[in-house]
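With one protein chain withheld, the remaining protein chains of the complex are depicted in position.
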C-alpha cells in the first residue's frame, strides 16, 4: 500500500520533508503540496510531480496523511483539521506555539479517541541518542542524576529572537530530557551572561537552561545560535554508577601539519539525516499497518508538554529566576502504550 | 518509474538484498525470486510478495533488472544471460571465481557495447571510505605511499577455507585499494604465521597480504576470520604530507567501573548498512534514468581485476612468495567515464 | 643549591608531598617533618631521613622553605609564621577556611613586601589544563563565553559534608575558572536535585555550581563525590569562534567482546601526577633563584579569592539562590607580574 501524503508548508524544512518522503521513503508518495507562497508551492510540487492545493483544508481532503511544516502559529488549524478528517498528521515542532493552542489539539484528538498526531522531534530517531537511551534504560549507569547538553548552531537569520533560542532551539533538548528520563520537566531556569559579538544587538546568546525533572534530575543545556564553527550537538547523562555520552561523529581522521583533524557537521541536515530518514520511514510504516493509532514516537502530549516547558522558559528568560512548568493532567489516551520507534538495521 | 527487480539466489546476503530493495529502496519492486532451494525461494518471495521462478533464465526474461547473489561459480551464467537480454545486472562479489569466467563476461559486455554490470563491492558506497577517498583525491595528504588495512570477522562457518580468506574476505580490501588509488594492483604476497587457536586445524588464519599498485603504493591487509571480538574494519592511507584513517564508529561512550567503553560492531550488516542502502539506491536511480550505461560504481572490469588479484593471492598463499597479477588490456568500454557514485545527503 | 624543606602535616597528601619532594624533585631535601600525630610524623620522617619537630614554629626556624599540609583551620598560623620568618611557604588548599583568616595572611604578606606564599592549586600545572589555557589565550576560539566542567570523585570518607563539596571539591574548579579567564568570579549559585543512593542520608550530592565571572562568562561545574566509577575531570571552554576541551586520557585502547575500552583514572593521584611533579619542580626552582618573590603559580591572593568564592558558594547552598562574591581590593603586591609557571619539556 502506498501512502498518499500532502505537505502543508514547503519552506526549507518542508521541502526537505517533501524530497525525503518522495525519494527516500518506501511506501510514500507526495501527491499534494500547499504553501502560503504559491510560487514556492508550484516549484516544490514540480520537483516530485505533486499537485498544488490552494488551501490546507482542500489538501487534507485529498490525501491519506498530512505533514504540517508551515509557520508555527498555523499548525493548530491544520492539525485539528487533519484530526477532524481522521487522517494521520505529522507536525513539525512546535505542535503549536502556545499551551492553549496545544490544549485544543489535545482536546480534539482525545475527542476522536485515536492518536493521529506525530510531532517532529526527530532526535528520538537518531541512532546516537537511541544508543544513549538504551544505556540509560538498561541500567548500566544506574539511576540518572544529571544531564549535560549543548546545542550549537552556526548562525541564525536576522529575524531570530532571544525567545526563539528557547522555543526553536532548546525545545529539542527539552523533548530529549522528557524522553530520556520518561518523566515530566517541572521547572526551568534560563541564565545568560556574556553575549557573543556575533549576536545582533540586544540578543541574549548563548543561553544556559536548567531543566528539573519530576524526580529531581537536573539538566543543563547550552543553547548557542551563533557558534559559527559547527552544528555541534552534545549530551552526557550522569548516573549513580557511570555516565553515557553522545560520541563525536567522525568520517575520517586526517593527520597533517602537526595535528589530527576530524570534520564536525556544520548543517543540521548533515547531523540528523539518519534521524530524519528513520522518522519518516517509521511514520509511513505505522500508517501502512492501518492500526487505530497512527503515530510513532512523540505524540501530541509530547508536543503539548514541550510547549508548556517553553512557556516556562520564556517566563524564566524574562524573570531571571526559576519558573515552574504547569501541565494539565495527562489524558488517558496517551497513557496506553504508544507505537514504539522501531530499531533500525536490516529492513524487516 | 518503478524498476521491477528479480533476485537470483536468496541465501543470507540475497535475502538481505531482497528486503533492502523491497522495503528501503524507493523506485524498486522485487517481483521475482529464484533459488536452487525452492523452499527458500518460496519463503523469501512470500516476504515481499514476489513470484518464484524455476530458473534464472526465466526470471531474467520477466524483470527490468537482475540481482545475482547465488553461489559464485553460477554468477557467470546469470550475468552473461542478463547482458544478452540487455538488462542491468547487479552481481555480488566475486563477479566470477576465475579470471577466465570474468573474461567471458567482459567479452559479452564489450560485444554488447553497453555497461550493464555492477559488482557488489559496497565499501565504495560507505560514507567513511568515501570521506577517506575524498581526502586522498583532494590532495590534503599528498601523494599516497602506503595503506594499512585490517578486516576482522567474528567467525566463519566450518566450510570456510584458508583460500577463502583471500577470495571472500580480502577481496574487499583488494577492491578498496584499486579504487582508492585509481590504479591496478601488480603483485600480491601473502604471509602467514601463528594461527589462532579458534581456527580449525590446518587453517591459515590470520593472513597478512601485501598488495603493490602500479605506481608502487604498498598496501598491507590483515585478514582475520576468527577474531571473535568484533567485525572490525580499519584503514589508513599514508601520504607524503599526512595520513587519513577510517574513524572508529561509536554510538555512545559509556564510562563505568574505571573505563570508557564504546561498542564495536560484531556483524558486517551492522557496519555496512549505510553502504548497502546507498549502493542499491544508486543502482536503482541509475537504471531509472534510462541511460545507455546502467551501472554505478564497480564495473565488470573491476570485478575482473579483483578476481585476477585473488588468483595471484592464491598462488602467493601456496608459494609463500610474491606473485604478479596478470591482466588483459582494459577494453575501451571501461575507459570512458562511468556513472559516479552520487554523494548522499539531502535526497535530490 | 639544595633547598632544605620542612613539611607540616603529613597525612595522605602531606606524605605524598614529602615523598615527591624527597624522591622526585631535584634540588629539594626534606629535612624536617611535623604533625599533630607524633607517630605519623616519625614514620614519615623515617621514610626520607628527616628530623621530627614538635611544633610547626620550631620546624619553620630550621628550614629554608615550608610546606603546610595540615588541617585547614591551622594553615593561617603556619603560613603567617613562615611569612614572619621570611621563608617561602607552599600551602595546600585552602589557604585558610575563612575570608577573615585569608585577609590576615594577605595583610602579613603585604606588610612584608614580598610574595612568599604559593597555594596548592595544582591544576594550573597540569599539561592538559595548560594546553587548554594556551588555546584560550592564543585566541583560536575567540572571546570566552561559557565553561562546562565536571569533577567526579569515586567516593568520600564518612566525615565529608555537603559543604565540603564546595570547599574541598569545587574549589579546584573555582580556581581554574579564575585562572582560565584571568578575572574574578562575582557570583555563585549552587543547584541540587536528585541525590545519589551512594551518598549518606541528608547529603546533597551531586551539586551543580554556576559561577559568573566579572565579564559575564558563565561556568557550570558538576561536583560529584560518590561517582564510584572514576576520578573523572572534564572541562570545555566555549568561545565566540570555537571550543576547547580537555582530552580524555587513555594509555591503551583494548578491543574485546564487542567493545573498545580505555582506562579512566580512579585516583586523583593518578590523574594529577604530572601536575604535582611540575608544581614542586617549579616551586623549588623559583626558591633556588633567590629572587625577592619566592612564589610560582597561585598566590595568596588566589587563595583568598577562592575562599571568598567558597563562602559565597556555601551561602548559595543554604539559600538556594545566587550569591555575590565579596572581595577586598587587590593589594598592589599581587598586581605586579608573578613568576610564571614554566613550560615543561626538555629540562633547562
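Some points to look at:
Chains here go by letter, A, B and C, matching the order in which they are written, and residues are numbered from 1 within each.
Quick note on the criterion: a contact is a pair of C-beta atoms (placed from the backbone, for glycine too) under 8 Å apart; a residue touches a chain by one contact, two chains touch by 3 or more.
Note that this is a predicted model, so its numbers are computed, not measured.
Only one residue in the set B:217, B:254, B:309 or B:341 touches the chain that does not appear here, and it is B:217. The chain omitted from view is touched by exactly one of C:104, C:255 or C:322, namely C:255. Contacts to the hidden chain, counted on chain B, fall at residues 142-146, 148, 150, 191-198, 206, 208, 210, 212, 215-218, 220, 222, 224, 226-229, 232, 238, 240-243. Residues 16, 19-20, 22-26, 127-128, 130-132, 134-135, 140-141, 241-247, 250-257, 262-263, 269-270, 273, 281, 344-348 of chain C touch the missing chain (whole complex, contact as defined above). Counting the whole complex, the residues of chain A in touch with the unshown chain are 229-230, 232, 248, 250, 255-264, 266.
In this section, only the chains that are shown with their structure count from here on.
Relative to the whole-protein C-alpha centroid, the nearest chain centroid is that of A.
The most distant chain from chain A is C, comparing centres defined as mean Cα coordinates.
Counting partners per residue, chain B has 250, 255-257, 262-263 as the residues that reach two or more other chains.
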